[in-house]
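Okay, so here's the structure we're looking at.
For this depiction, one protein chain was excluded, whereas all remaining protein chains were kept in their positions.
On to chain A.
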């Protein structure tokens, strides 16, 4: 009887995959094969120090990913077969999914492209294997998210053309430009931006409390894809931390470069997450925790532990962290107020919170909500039934870096808008903050090229100069179906009929004073 081969242990299997299957080039120079490895100034002295703490090999990778997919698609099937969309808490919730599908899912695809490219750029085999697995993960996320939401697309508006919208719609240039910025950076900056600053420091805020919220709102499909994706993120996050430690341990000259990238990508990520803050505080009819509470647990507490751990490398917490921590009590309200005003130019509906929801916000934000936001929201709520649902027809001033309208306020005075400007080579540029202004000053030649949606409209590059033409022709948003106020919308009427209720005609006709 043949002797069965002794099974390799995890460490040996990983070693064989990431070391013994690589080779030293003999007839081409290494720097010609990996031309992008050195231009950022990062010095790698010994690639063999690279470790993936999960020590995942391809056989185990396929086995566990296949199992995740089987579980996930069984749930999608059950959700669709049982008309799961009828069991969500309220159809307002679906608007968070519209934002997710157009704003987040295309980022998964951008991450797939990014990892596929940078994987090619590293001469270390361990890094190449890690990037390859992550590229496949990200492609899976993009696909499973589209599959999960295809069921909603059969029953609700605004989900019909996500990829097209991602490339064009004004607020979607915020997530799009974030990833384009990372993907057009060098390979080490890309890993610092996405693997470390985004995956490790910030994605918990996107996937964990929001997905728990999806569960709390009866959305079985979304919570399942969210957690299934996040199970890959646990690996990505670990890799993000290892990447940073690896780069920092390789050479002391790497420390200031990495610190600058951490400062930049923390700020970029923090701005991007304003959208998630708004989704959590305003778009989940059943709420799990407030954005401020999520920020405290997942940034202040977990991020604090992380940066304490990195102190020994000479890394300090990100610049302007104090501004970000203070802003946790403001950003979700400022973002929702903005989307409410521009609800004629979105692929999702907006509304004013109901009384018990306002009370919840007052309770969760005792220092800020009643003082700065509630009176405005109550005023708008009163105007609406009088036939004056407020829409803002002036296009907003955008920040040159994060591309968010300059809606945020000063840390020490929430009644003053935060606005910075500088003149660079004869042109004036505007910013939402010192954080974004600093990023511009470091690389002006990159950010002068930003594709700013408002500028593009005024320059005549979006098929028309008026909002209605841009929204319908250029964005592919169906006017009167996808956009405007939620109350009285086709989605709202459909939801009432699902629940066997009549729509209240007094509340419809909400679009009358919009552009």
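One rule holds in what follows: a residue touches a chain if its C-beta (ideal position, glycine included) is under 8 Å from a C-beta of that chain, and two chains touch if they have at least 3 such contacts; residues count from 1.
As a working rule, contacts and distances are computed from a predicted model.
Given the options "Amino acid/amide ABC transporter ATP-binding protein 1, HAAT family", "Phenol 2-monooxygenase P2 subunit", "NADH-quinone oxidoreductase subunit H" or "Hydrogenase", which would UniProt use as the protein name of the unshown chain?
"Phenol 2-monooxygenase P2 subunit"
Using the touch definition up top, pick the residue from A:11, A:441, A:455 or A:473 that touches the left-out chain.
A:11
Which listed residue (A:22, A:215 or A:498) would be found touching the missing chain in the intact complex?
Result: among the candidates, A:215 touches the missing chain.
Tell me which residue among A:255, A:306 or A:395 touches the hidden chain in the full complex.
A:306
Which of A:110, A:159, A:241 or A:345 touches the chain that is not shown?
Missing-chain contact among the listed residues: A:241.
Touching residues of chain A against the unshown chain: what are they?
Within chain A, the residues touching the omitted chain are 9-11, 53-56, 60, 64, 67-68, 71, 204, 207-208, 211-213, 215-216, 223, 227, 230-231, 233-235, 237-238, 241, 288, 301-302, 304-306, 308-309, 312.
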